[in-house]
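Other chains of the complex are left out, but the ones given are in their true place.
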């Protein structure tokens, strides 16, 4: 088996999901009841046999450091390998942030001293179940210089509207990349190549790389190097707007969707929190909902996702809501189409009603 | 490095009174409370009490327990020096033998204890459910300048004859110990939690080992011998939830106790968390026609049926129109459609077919389905 160094690039545009990213990057947004968005990419790497992972942050990295800790939850607390978080060095001012090439190049010696033959670079905001070992297999078989993963979208949906799309030739070679609404081959921003080539690109030692963004630098090489497209066709969502965040969470309440994301053979790992089981009290009426451990429920919950340690008092009615960790909803409150961030307290009798296309968002630590 | 206190957890018992639940594992490894194993309580107590060296004395079917405890990380016991160590019997130059009793088990590990040069040794049982801050017990022991301290619980006088009873003077010093007295003089029951000055304990263990007639048991031999020899024994009064889950009934009861709204064990208390080796499961899903009342449900469950007064462990699937009441369902079990289960304990990884009927609410007995059991649809098992 060839070894792969996993690189998670958190240089992700969070401007369209800012209500949830004031204090955290997209990677740290809670998702699916007990995870953070980055858990899916890390778990994909671990499940693909990768045991050496570098996470390059851009800003607001405190929540990533707190979440990853030593990496034990992913079995990535290792003597010589494991997971490492690299924050931008202080000599970069915020206005230089947009360049992931610069952030990575500051830590190039770590990549140099790694022993893996290949690297795979992935963002966090595409949630998938991609198997990088299969991607590598194709990469080697095709004798590719670079492989990039994409998913072919059947119906035109708005979910990937801001994504780059690949123009792919008959032999699966990438002809071009475009940013165009309604295109079919969504580029998952997942890139695989030999580690040495990656270092050359970061170092801009390769003819034609004069870009600040890694993906631009890579596609600039499309005529010089063999870039192949790897077709992934499993679960895929891109979480970079409030709208997709809200709908894709609730979409998981469908058995058919949930089973695409979760299965025993491809576990998703996350930090354990030592929460007790969910306590359903005498007035609990819960249907079609996903409930995380440590919740204590004495009211009515329908079509909702509750994260850890949420408290629902008697008389409460919530429907089509996402309630993040440690929020408490007081007696007889009624919430519909609402997203509560962490540690929110909703007072007794409060009524909040958003809509399916415009959910109300309550920020972290608010008392309403 | 020397540590002031080290704890030894006696986890070697076969637990025959738990029947088929302990066929392939030691009693402390039995599942409890919708997420935990029995030994989680003692290990978490140690961790929360800042005890950094814990030995777990095992000998019967230790595989599940060993692999569960692993390196001790879930309890913060993966320490560079000390942490948690599994202590089975071993061979030495003179051969070797299995643990003959609680005192002999500790005797066989004198060398391990000496390695850490402790001042005090805390002897614990791996099959009790309770929360206790041992550091308070230790402070009490030091304050009273005791040589041995035994934690005691007030039980109803009517039940006292089922316990080892400590008769104490006003200041709490023990002058008499009676094992299951017919006419108890006090209601202070021993909880099987002992703190000893190591030098004293070691001396008595060495003596006890020489005694051919001894059962090599703390309650039967070591404590009475200490009393006779004038060792200063103190009773440390504990109040709060405590349960020895040595029988099917008490295990079931302890699970049901958790469902009381004012249960003293309070698993939701963040100041004294009970740690457990984590499951890799997504959040639980509750279906459109599900109904759950007064129950504890673990991670990764999929519930489409009705659950009343029950404790459901992670990864359990309950199909629609199934009705579960007053029941404990352990990990990864599947209950199929229209099956009705009352007052039972269903083991790990079972599958119960459609239209079965297990257990009876009005029955005195708990129905048990042991691990990995497959029950044909339509079966009646009461």
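As written, the chain order gives the labels A and B, with residue 1 at the start of each chain.
Everything below uses one rule, namely that a residue touches a chain if its C-beta (ideal position, glycine included) is under 8 Å from a C-beta of that chain, and two chains touch if they have at least 3 such contacts.
Keep in mind the model is a prediction, meaning the values are calculated, not measured.
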| item | value |
| --- | --- |
| Formula for the entire assembly, written in the chain labels shown | A x2, B x2 |
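Everything below uses one rule, namely that only the chains that are shown with their structure count from here on.
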| item | value |
| --- | --- |
| Gap in Å, rounded to a whole number, between the CA centres of chain B and chain A | 40 |
| Residues on chain A engaged by chain B in the complex (per definition of touch) | 32-34, 72-73, 253, 255, 258, 262, 267-269, 272, 274, 276-282, 284-294, 296, 305-307 |
| Chain B residues within the chain A interface of the complex | 33-35, 73-74, 261, 267-268, 273-276, 278, 280, 282-299, 307, 311-313 |
